[in-house]
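Have a look at the structure below before the remarks.
All protein chains but one are shown in place.
So, chain A:
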Amino acid sequence: VLNRRCVEAAVMTGLALNCSINKKSLFDRKHYFYADLPAGYQITQQRVPIAVNGSLSYSLCIDNKMSQMVTKTVRIKQIQLEQDSGKSLHDDTRSQTLVDLNRAGVGLMEVVMEPDMCCGEEAAAAVRELQLILQTLGSSQAVMAEGQLRVDANVSVHHPGEPYGVRTEVKNINSIRFLAKAIDYEIQRQIEELENGGTILNETRAFDSKLGCTVPMRDKEGKQDYRFMPEPNLPPLILYDAKSLPANMNHQQVINIDWIHERLPDLPSVKRKKLVEQYGILPEHSFTLLNEDGLAEFFESVVKQTQMKPKKVIGWILKDLLSYLKQHSLTVKESPVSSFVLADLLNLLEKKEISSTAAKQVLAELWKGEGKTPLEIVKEQKLELLQDQKELEQICQAVIDGHENEVIMMVLG
């Protein structure tokens, strides 16, 4: 039986990726025997998937400098709905395999990209953007480590101007970082293989994250004939739009593409644009803000609570706050410094009650999370900026008086 939510998620994702949504899509059975496939077949959409011909735009920094970003596009071949299999856990020590069938039959959405990317970095950036889109839409939480987003990379090499080479499929990639690594390794391996006169086999390889290389997978040998057959228990999936929706249809029974389209939330690219326009920050700043879960909201919250200009606030967010979070491996949600507290601190700075150096000191202290307010810390550590001119002169004079030799050296040049 088809899961309505899965269909909605697929339509949302298809729309977000600029795909054509097929108003009629079909389900098929893909047959093969494997311990984690209890029915002996997987229900998928081989003939007519739910969405086709889309595109995904993503950005890369050139030369690792955040200041220079380029936008690239990867074409989306299709999005298809299918069933998940169970999970196999190989216990080599006892020569047995344990099969967990809990997730068998759960709905999956497969996004197939065209081979438009040229290296690990591009793939990583594309997948990262896809991840953000999925999270924004609510289609998936898309955390790779949890298996909510699984990525298989198909890699091939060829000389410019020549047709694409034989590709290998790389599986078992558990993070975006490993994705880039796996792809770059595989590209290198294939180039070396070919330059040594060898050939590339159309095979499936697994990424070994410990060794940082790909190895052939022993299970999938030879080409399988999956004996595709239409799934007889699932009638064709019919989707409607405002135009084609019949008048007296029960709304529980149908999915209206236009209705979903109207309710799509702002995609990351739109959100970034808005941040740049609204706050005058740089495009690369908007990327970092969205890349970190909750950071954009934190930033906006601080901006609301302080007189400091957003262009200045952003520095504190991206340089100071973020580096602290990274150092301590914390998420924004886990930050000991709340947006309220940070805004408080920045206000002191803005009102010139403290210097920026002092502010950094206060932040370091706030980071300990002992519950003191910025003002309390300032008073404690006597970090107030002196406003009194006379007082300042006295202090300066005192310093000069106390360091006669240095002063003479300075005057002499």
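Note that contacts are C-beta pairs under 8 Å (C-beta built on N, C-alpha and C of every residue); 3 or more make two chains touch, one makes a residue touch a chain; residues count from 1.
Basically, contacts and distances are computed from a predicted model.
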Name of the absent chain as recorded in UniProt (options "DNA repair protein RAD51 homolog 3", "Small ribosomal subunit protein uS10m", "Integrator complex subunit 4" or "GATA amidotransferase"): "GATA amidotransferase"
Omitted-chain contact residue, chosen from A:L101, A:A242, A:V270 or A:A364: A:L101
Contact residue for the chain not shown (choose from A:F228, A:W259 or A:Y324): A:F228
Touching residue (missing chain; options A:V1, A:A145 or A:V411): A:V1
Where the missing chain touches chain A, by residue: 1-2, 29, 31, 33, 35, 38-41, 97, 99, 101, 225, 227-229, 232-235, 253
